[in-house]
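Here the complex is missing one protein chain, while the rest keep their positions.
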Amino acid sequence: MELQLSYYHITDIRFGDETIMKDGVLFLNKEELKSYLLGDPSFSDIEIEITHPGEMTRIINVLDIVDPRKKVNGDHEVFPGWMGEFSAVGSGKTNVLTNVSIIETGSMDGLMGGIIDMGGLGRVYSPYSRTHNVVLVPTPSKEVNAIQFAKSLKMAALKASVYLGKTTVNLPPEQMVSIDFTSRFDKDKQLGLPRVGYVWHVLSHYRLREIYYYGANSNSFYPLLITPNEIFDGAVVSGHYDHSPGLKNYTHSILNHPIVMELCRRHGKELDFVGIILANEPSETEGKKWNALMNVRIAKSILHLDGVVITKEGGGHTDFDLMEVCKQCERSGIKTALIDIEMLDQDGEGDYPLIVFEKEADAIVSAGNIEERVSVSKMEKVMGGMRMKEIGGDPKSENNIPIWLVSGAINEIGMSKIRGNLF
Amino acid sequence: MNVSRIVSGGGITHPFGSPELSPTEEREFRKRLVENALKSLRTEVSVARRS
Partner (left out) sequence: MVHYINQFFGQIGGEEKADTSPFIKKGPIGPGVILQEKLRDRGEVVATVICGDDYFSNYSGEAIEELLHLIKSENPEILISGPAFNAGRYGIACGEVCRRTSKELGIPCVTGMCGENPGVEMYRKSVYIIETPGSAIGMKNSLSRMIEFAINLFERKPIGPPEEGGYFPRGIRKNIFSEKLASERVVDMLMAKLSGSPFVTEVFNPIGTEIEPASPLEEILNAKIALVTEGGLVPKGNPDRIEGARCTRFGRYPIWAKGNLPAEEFECIHRGFDSSSINEDPNRLLPIDVLTDMEEKTQIGKLFSFFYSTCGCGMYIGEARRIGREIAESLKRDGVQGVILVAT
């Protein structure tokens, strides 16, 4: 299955009379986008703002982040299950805008958000402090509940993504990447390189804390085999609206999944990238053990993997899923390497950075101590609401906050350079 | 964490519950878990080794 990704780098974004891309600058017709998104009865109003790297602006109540993309062949569209005809994705051509992000914000009981500082001390932690951001600030209608609002906000962001993605049609890209993925289950067709796979754990417990796959919520999923191509075409989308910013994967990081990209890059050179197992993290021990067995069974007996990268999504109890799969893989002869966050106190003290640990887990990359405090400066402007319960007080003020509150600073699928180190 | 006496329960959101069962069945389920827990209190254990 071949997917051609074409990247368009944006150097600036401004409001204009027409939504169009000209010489690397993205112009956005605010009223047109606004009326497109206001078609949803969950919103009584929607504000659309723009902010640039370096501005003393704090975006609060950040719920999710998406980048603009669009399929440009046939009837298929990105974000299957949400946009376009319902069909399998991952082949043909998809255009992606880089250096620009669409930020979903919202503040309601039952939602939990993060912050992004475009300037000041706090700007060094998040990759989204470095992109030009289109901020969606919807006002929920009176009767709507958090679940409906979240679903509508997700839809609005994905609509905005394709709407902006459309500006690339017929324009020449800066860069093209071809993802040519073929699952080689047949041993005769092996490349003679180590067979490597990726076990991608996603947290899906209940509405507002779940992942969507082809538009379906995933809380009763069994492990699935998926392709890198589908991920880049938006088959997996975040539905985490009541979840700590540091413990979930923003849709943007999923669309640009760094581990999947890395494995694609090295495919055919030092490794044979065989497949991705998308797995849920059940809430009970028995379910976790069952899922772990399924994951390992697929890795071993169906994909015949020599090595596997394993990641998790979530907090303490998900260390069980991560470590259980690691342990069982290692015992069955599959080598493992993991990414995990560290859960210590704010001074970096505490005997157990990991809640569960198996001795087979001898190769772990750190995604940082999520509780370490970082200083953020006083801001001139706030977008995304007037207050945020997670920081309290005046949202513009300078503060000393746990790093997990900065959207994108802590990322469990490897999109951050922040790591813990022994001092 | 070297905890020696552990009994597996009904899950994070209801350790001693099983809401999909009928109230009588759930009560039975809970009773069995409690009996297991009490049994483990009467069992000799050594320091749990990491398996």
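Every chain is named by a letter (A and B) in the order it is written, and numbering of its residues begins at 1.
Heads up, the rule we're going with is that a residue touches a chain if its C-beta (ideal position, glycine included) is under 8 Å from a C-beta of that chain, and two chains touch if they have at least 3 such contacts.
No experiment lies behind these values; they were computed from the predicted model shown.
Give the labels of the shown chains that the missing chain contacts, considering the complete complex.
Hidden chain, whole complex, touched shown chains: A, B.
Touch as defined at the start, partner being the missing chain; which of A:I59, A:M155, A:V309 or A:L405 qualifies?
If we include the chain that is not displayed, A:V309 is the one touching it.
Of A:A216, A:V365 or A:M386, which sits in contact with the chain we cannot see?
Answering carefully, the residue with contact to the hidden chain is A:V365.
Among the options A:I115, A:A279 or A:I339, which residue touches the chain absent from this view?
A:I339
Mind listing the chain B residues that contact the chain we can't see here?
For chain B, the residues touching the absent chain are 1-2, 4-5, 9-10, 12-17, 19, 27, 30-31, 33-34, 37-38, 41-47.
Could you pull out which residues of chain A are in touch with the chain that's been left out?
Chain A touches the missing chain through residues 124, 194, 196, 205-206, 209, 258-259, 261-263, 266, 270-271, 283, 306-309, 311, 315-317, 335-340, 342-345, 347-354, 357, 361-369, 371-372, 403, 411, 413-423.
Definition applied: only the chains that are shown with their structure count from here on.
Could you please state the distance in Å, as a whole number, between where the Cα atoms of chain A are centred and where those of chain B are centred?
Their C-alpha centroids are separated by 36 Å.
Over in the complex, which chain B residues touch chain A? Could you list them?
Chain B residues touching chain A: 1, 8-13, 50.
Within the complex, which stretch of chain A touches chain B?
That would be residues 282-287, 317, 352, 357-359 of chain A.
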